[in-house]
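In this view, the complex is presented without one of its protein chains, the others remaining in place.
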Amino acid sequence: MKTRLLFSVLILATFFSHAQESNPDDKGVFHFGPWEEQWGYAQGRKVGNTLYISGTVGRGETMEQQVKSVFEGIQRTLEAYGLNASHVVKEVIYTTDIEATKKAVTPRMEFYDGNTPAATWVQIERLFSPGSMIEVEVEARFDLD
Amino acid sequence: MKTRLLFSVLILATFFSHAQESNPDDKGVFHFGPWEEQWGYAQGRKVGNTLYISGTVGRGETMEQQVKSVFEGIQRTLEAYGLNASHVVKEVIYTTDIEATKKAVTPRMEFYDGNTPAATWVQIERLFSPGSMIEVEVEARFDLD
Partner (left out) sequence: MKTRLLFSVLILATFFSHAQESNPDDKGVFHFGPWEEQWGYAQGRKVGNTLYISGTVGRGETMEQQVKSVFEGIQRTLEAYGLNASHVVKEVIYTTDIEATKKAVTPRMEFYDGNTPAATWVQIERLFSPGSMIEVEVEARFDLD
(Lines give C-alpha, C1' and ligand atoms only; values in the text may rest on other atoms or scores of the structure.)
Protein backbone atom coordinates (compact mmCIF):
# COMPACT_ATOMS: atom_id res chain seq x y z
CA MET A 1 0.00 0.00 0.00
CA LYS A 2 2.78 2.38 0.99
CA THR A 3 4.71 1.37 -2.10
CA ARG A 4 1.70 2.09 -4.27
CA LEU A 5 1.24 5.56 -2.78
CA LEU A 6 4.93 6.34 -3.25
CA PHE A 7 4.66 5.14 -6.82
CA SER A 8 1.72 7.44 -7.55
CA VAL A 9 3.52 10.38 -6.01
CA LEU A 10 6.57 9.66 -8.13
CA ILE A 11 4.50 9.47 -11.30
CA LEU A 12 2.81 12.76 -10.44
CA ALA A 13 6.14 14.40 -9.61
CA THR A 14 7.61 13.22 -12.88
CA PHE A 15 4.56 14.44 -14.74
CA PHE A 16 4.66 17.90 -13.21
CA SER A 17 8.43 18.25 -13.50
CA HIS A 18 8.21 17.37 -17.18
CA ALA A 19 5.17 19.59 -17.61
CA GLN A 20 7.17 22.46 -16.15
CA GLU A 21 10.10 21.68 -18.42
CA SER A 22 8.13 21.29 -21.58
CA ASN A 23 7.18 24.92 -22.01
CA PRO A 24 9.74 27.35 -23.33
CA ASP A 25 8.60 30.84 -22.31
CA ASP A 26 7.41 33.43 -24.83
CA LYS A 27 11.00 34.59 -25.33
CA GLY A 28 12.06 31.10 -26.42
CA VAL A 29 13.85 30.35 -23.13
CA PHE A 30 13.72 26.84 -21.68
CA HIS A 31 15.09 25.72 -18.30
CA PHE A 32 15.68 22.28 -16.80
CA GLY A 33 15.47 23.82 -13.32
CA PRO A 34 15.91 26.91 -11.12
CA TRP A 35 19.67 26.49 -10.78
CA GLU A 36 20.03 27.69 -14.34
CA GLU A 37 18.79 31.18 -13.57
CA GLN A 38 21.05 31.22 -10.51
CA TRP A 39 24.01 30.56 -12.82
CA GLY A 40 22.66 32.86 -15.51
CA TYR A 41 22.04 30.51 -18.40
CA ALA A 42 19.28 28.57 -20.15
CA GLN A 43 19.25 24.95 -21.29
CA GLY A 44 17.58 26.04 -24.54
CA ARG A 45 17.24 29.37 -26.31
CA LYS A 46 15.26 29.84 -29.52
CA VAL A 47 15.70 32.86 -31.75
CA GLY A 48 14.29 33.00 -35.25
CA ASN A 49 14.96 29.64 -36.89
CA THR A 50 17.77 28.67 -34.54
CA LEU A 51 17.70 26.70 -31.30
CA TYR A 52 20.86 27.08 -29.21
CA ILE A 53 21.26 24.28 -26.65
CA SER A 54 23.65 24.71 -23.73
CA GLY A 55 26.52 22.36 -23.11
CA THR A 56 24.59 19.42 -21.67
CA VAL A 57 26.00 17.09 -19.04
CA GLY A 58 24.73 13.75 -17.83
CA ARG A 59 24.64 11.48 -14.84
CA GLY A 60 26.54 8.28 -14.28
CA GLU A 61 29.74 6.72 -13.02
CA THR A 62 31.01 5.66 -16.44
CA MET A 63 31.50 7.35 -19.78
CA GLU A 64 28.84 5.02 -21.28
CA GLN A 65 26.25 6.13 -18.72
CA GLN A 66 27.09 9.80 -19.14
CA VAL A 67 26.93 9.70 -22.96
CA LYS A 68 23.49 8.07 -22.75
CA SER A 69 22.30 10.59 -20.17
CA VAL A 70 23.64 13.60 -22.10
CA PHE A 71 21.71 12.69 -25.25
CA GLU A 72 18.57 12.00 -23.23
CA GLY A 73 18.87 15.55 -21.92
CA ILE A 74 19.35 16.97 -25.40
CA GLN A 75 16.35 14.95 -26.61
CA ARG A 76 14.14 16.39 -23.85
CA THR A 77 15.27 19.88 -24.80
CA LEU A 78 14.56 19.34 -28.49
CA GLU A 79 11.13 17.89 -27.69
CA ALA A 80 10.26 20.93 -25.60
CA TYR A 81 10.47 22.91 -28.85
CA GLY A 82 8.76 20.27 -31.00
CA LEU A 83 12.03 19.18 -32.60
CA ASN A 84 13.99 15.93 -32.69
CA ALA A 85 17.51 14.68 -33.37
CA SER A 86 17.16 15.20 -37.13
CA HIS A 87 17.08 18.98 -36.56
CA VAL A 88 20.55 19.07 -34.98
CA VAL A 89 22.99 20.62 -37.47
CA LYS A 90 26.02 21.32 -35.30
CA GLU A 91 27.64 19.62 -32.32
CA VAL A 92 30.65 20.25 -30.13
CA ILE A 93 31.71 17.44 -27.80
CA TYR A 94 33.96 18.36 -24.89
CA THR A 95 35.32 15.27 -23.17
CA THR A 96 37.94 14.61 -20.53
CA ASP A 97 38.89 11.34 -22.30
CA ILE A 98 38.40 11.23 -26.05
CA GLU A 99 39.38 7.57 -26.43
CA ALA A 100 36.78 6.57 -23.84
CA THR A 101 34.20 8.68 -25.67
CA LYS A 102 35.04 7.02 -28.99
CA LYS A 103 34.37 3.64 -27.38
CA ALA A 104 31.05 4.81 -25.88
CA VAL A 105 29.38 6.30 -28.97
CA THR A 106 26.50 3.83 -29.31
CA PRO A 107 23.85 5.98 -27.52
CA ARG A 108 24.97 8.96 -29.62
CA MET A 109 24.66 7.02 -32.88
CA GLU A 110 21.22 5.76 -31.82
CA PHE A 111 20.20 9.31 -30.98
CA TYR A 112 21.18 10.75 -34.38
CA ASP A 113 19.89 7.68 -36.27
CA GLY A 114 21.48 8.65 -39.57
CA ASN A 115 21.46 12.42 -39.11
CA THR A 116 24.97 13.86 -39.53
CA PRO A 117 25.61 17.28 -37.96
CA ALA A 118 28.81 19.23 -38.49
CA ALA A 119 30.85 18.18 -35.46
CA THR A 120 33.94 18.98 -33.42
CA TRP A 121 35.25 16.69 -30.69
CA VAL A 122 37.95 17.88 -28.31
CA GLN A 123 39.56 16.63 -25.12
CA ILE A 124 39.77 19.32 -22.47
CA GLU A 125 40.98 19.49 -18.88
CA ARG A 126 37.76 19.75 -16.92
CA LEU A 127 34.06 20.47 -17.15
CA PHE A 128 31.81 22.55 -14.89
CA SER A 129 31.38 19.77 -12.30
CA PRO A 130 34.37 17.66 -11.23
CA GLY A 131 32.48 14.40 -11.93
CA SER A 132 31.51 15.25 -15.49
CA MET A 133 33.34 13.35 -18.23
CA ILE A 134 31.47 14.67 -21.25
CA GLU A 135 29.51 17.78 -22.20
CA VAL A 136 27.74 18.21 -25.53
CA GLU A 137 26.60 21.50 -27.06
CA VAL A 138 24.35 21.48 -30.11
CA GLU A 139 22.63 23.89 -32.43
CA ALA A 140 19.35 22.87 -34.06
CA ARG A 141 17.38 24.50 -36.86
CA PHE A 142 13.66 24.85 -37.48
CA ASP A 143 14.16 25.59 -41.19
CA LEU A 144 15.85 22.47 -42.51
CA ASP A 145 16.17 22.50 -46.28
CA MET B 1 49.83 72.40 -15.36
CA LYS B 2 51.64 69.47 -16.87
CA THR B 3 49.19 67.10 -15.20
CA ARG B 4 46.26 69.03 -16.65
CA LEU B 5 47.68 68.87 -20.18
CA LEU B 6 48.32 65.16 -19.83
CA PHE B 7 44.77 64.71 -18.57
CA SER B 8 43.32 66.53 -21.60
CA VAL B 9 45.42 64.46 -23.96
CA LEU B 10 44.22 61.28 -22.29
CA ILE B 11 40.58 62.33 -22.56
CA LEU B 12 41.05 63.15 -26.24
CA ALA B 13 42.86 59.89 -26.85
CA THR B 14 40.10 57.96 -25.15
CA PHE B 15 37.48 59.86 -27.13
CA PHE B 16 39.14 59.17 -30.46
CA SER B 17 39.96 55.58 -29.68
CA HIS B 18 36.32 54.96 -28.72
CA ALA B 19 35.10 56.97 -31.72
CA GLN B 20 37.20 54.74 -33.94
CA GLU B 21 35.86 51.65 -32.22
CA SER B 22 32.22 52.60 -32.36
CA ASN B 23 31.78 52.25 -36.09
CA PRO B 24 31.52 48.81 -37.59
CA ASP B 25 32.37 49.15 -41.31
CA ASP B 26 29.80 48.64 -44.07
CA LYS B 27 30.56 44.91 -44.09
CA GLY B 28 29.61 44.63 -40.41
CA VAL B 29 33.23 44.29 -39.24
CA PHE B 30 34.29 45.89 -35.97
CA HIS B 31 37.84 46.06 -34.58
CA PHE B 32 39.20 47.02 -31.17
CA GLY B 33 42.53 47.87 -32.79
CA PRO B 34 44.99 47.30 -35.65
CA TRP B 35 46.48 44.13 -34.16
CA GLU B 36 43.28 42.31 -35.11
CA GLU B 37 43.88 42.68 -38.82
CA GLN B 38 47.48 41.61 -38.28
CA TRP B 39 46.20 38.39 -36.72
CA GLY B 40 43.38 38.07 -39.24
CA TYR B 41 40.28 38.38 -37.10
CA ALA B 42 37.62 40.87 -36.01
CA GLN B 43 36.27 41.56 -32.53
CA GLY B 44 32.75 41.70 -33.99
CA ARG B 45 31.21 40.48 -37.23
CA LYS B 46 27.58 41.10 -38.17
CA VAL B 47 25.83 39.11 -40.87
CA GLY B 48 22.09 39.21 -41.33
CA ASN B 49 20.51 39.05 -37.88
CA THR B 50 23.55 37.55 -36.18
CA LEU B 51 26.45 39.23 -34.41
CA TYR B 52 29.44 36.95 -33.88
CA ILE B 53 31.78 38.22 -31.16
CA SER B 54 35.33 36.88 -30.94
CA GLY B 55 36.66 35.17 -27.85
CA THR B 56 37.20 38.23 -25.68
CA VAL B 57 39.97 38.47 -23.10
CA GLY B 58 40.47 40.98 -20.32
CA ARG B 59 43.12 42.67 -18.25
CA GLY B 60 44.02 42.07 -14.63
CA GLU B 61 46.10 40.05 -12.26
CA THR B 62 43.20 38.10 -10.76
CA MET B 63 40.29 36.11 -12.15
CA GLU B 64 37.88 38.70 -10.67
CA GLN B 65 39.55 41.53 -12.56
CA GLN B 66 39.70 39.58 -15.80
CA VAL B 67 36.03 38.51 -15.65
CA LYS B 68 35.02 42.17 -15.14
CA SER B 69 37.28 43.34 -17.95
CA VAL B 70 36.07 40.63 -20.37
CA PHE B 71 32.42 41.61 -20.00
CA GLU B 72 33.29 45.31 -20.33
CA GLY B 73 34.90 44.43 -23.68
CA ILE B 74 31.85 42.47 -24.78
CA GLN B 75 29.60 45.36 -23.72
CA ARG B 76 31.63 47.83 -25.81
CA THR B 77 31.33 45.50 -28.78
CA LEU B 78 27.58 45.10 -28.39
CA GLU B 79 27.15 48.88 -28.04
CA ALA B 80 29.07 49.44 -31.27
CA TYR B 81 26.20 47.63 -32.99
CA GLY B 82 23.45 49.25 -30.94
CA LEU B 83 22.89 46.10 -28.88
CA ASN B 84 23.18 45.24 -25.19
CA ALA B 85 23.55 42.20 -22.93
CA SER B 86 19.93 41.17 -23.43
CA HIS B 87 20.71 40.32 -27.07
CA VAL B 88 23.31 37.67 -26.17
CA VAL B 89 21.84 34.24 -26.87
CA LYS B 90 24.90 32.00 -26.68
CA GLU B 91 28.10 32.00 -24.67
CA VAL B 92 31.17 29.80 -24.44
CA ILE B 93 33.50 30.41 -21.50
CA TYR B 94 37.03 29.04 -21.78
CA THR B 95 38.87 29.28 -18.49
CA THR B 96 42.15 27.96 -17.15
CA ASP B 97 40.55 27.48 -13.70
CA ILE B 98 36.84 26.74 -13.64
CA GLU B 99 36.52 26.79 -9.83
CA ALA B 100 38.09 30.27 -9.72
CA THR B 101 35.68 31.39 -12.46
CA LYS B 102 32.70 30.03 -10.54
CA LYS B 103 33.74 32.16 -7.55
CA ALA B 104 34.21 35.28 -9.71
CA VAL B 105 30.88 35.35 -11.54
CA THR B 106 29.47 38.55 -10.02
CA PRO B 107 30.47 40.88 -12.90
CA ARG B 108 29.06 38.35 -15.37
CA MET B 109 25.73 38.15 -13.50
CA GLU B 110 25.55 41.95 -13.36
CA PHE B 111 26.29 42.11 -17.08
CA TYR B 112 23.48 39.72 -18.07
CA ASP B 113 21.07 41.15 -15.47
CA GLY B 114 18.51 38.39 -15.84
CA ASN B 115 19.21 37.45 -19.46
CA THR B 116 20.02 33.74 -19.78
CA PRO B 117 21.95 32.69 -22.89
CA ALA B 118 22.62 29.07 -23.78
CA ALA B 119 26.05 28.52 -22.25
CA THR B 120 29.00 26.15 -22.16
CA TRP B 121 31.84 26.50 -19.67
CA VAL B 122 35.03 24.51 -20.05
CA GLN B 123 38.47 24.44 -18.47
CA ILE B 124 41.23 24.33 -21.04
CA GLU B 125 45.04 24.35 -20.96
CA ARG B 126 45.88 27.80 -22.19
CA LEU B 127 44.54 30.86 -23.98
CA PHE B 128 46.12 33.01 -26.70
CA SER B 129 48.24 35.04 -24.25
CA PRO B 130 50.06 33.29 -21.39
CA GLY B 131 48.55 35.69 -18.80
CA SER B 132 44.94 35.19 -19.80
CA MET B 133 42.79 33.21 -17.37
CA ILE B 134 39.43 33.55 -19.10
CA GLU B 135 38.14 34.11 -22.63
CA VAL B 136 34.46 34.49 -23.47
CA GLU B 137 32.90 34.08 -26.92
CA VAL B 138 29.28 35.12 -27.49
CA GLU B 139 26.74 35.23 -30.23
CA ALA B 140 24.08 37.96 -30.19
CA ARG B 141 20.94 38.37 -32.26
CA PHE B 142 19.19 41.42 -33.67
CA ASP B 143 15.90 39.57 -34.14
CA LEU B 144 14.96 38.52 -30.62
CA ASP B 145 11.50 37.01 -30.45
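We just call them A and B in the order they show up, numbering each chain from 1.
Here is the rule we go by: contacts are C-beta pairs under 8 Å (C-beta built on N, C-alpha and C of every residue); 3 or more make two chains touch, one makes a residue touch a chain.
None of these values were measured; they are calculated from a predicted model.
Summary of contacts with the chain left out: across B:E37, B:E79, B:D113 or B:D143, the touching residue is B:E37. Although one chain is not shown, part of chain B still touches it, namely residues 26-29, 31, 36-37, 39-48, 52-55, 92, 94, 124-128, 135, 137. Summarising the interface, chain A meets the missing chain with residues 49, 89-92, 98, 102, 105, 108-109, 112, 115-125, 139, 141, 143-145.
As a working rule, only the chains that are shown with their structure count from here on.
The geometric centre of chain A is 28 Å away from that of chain B, both derived from CA atoms.
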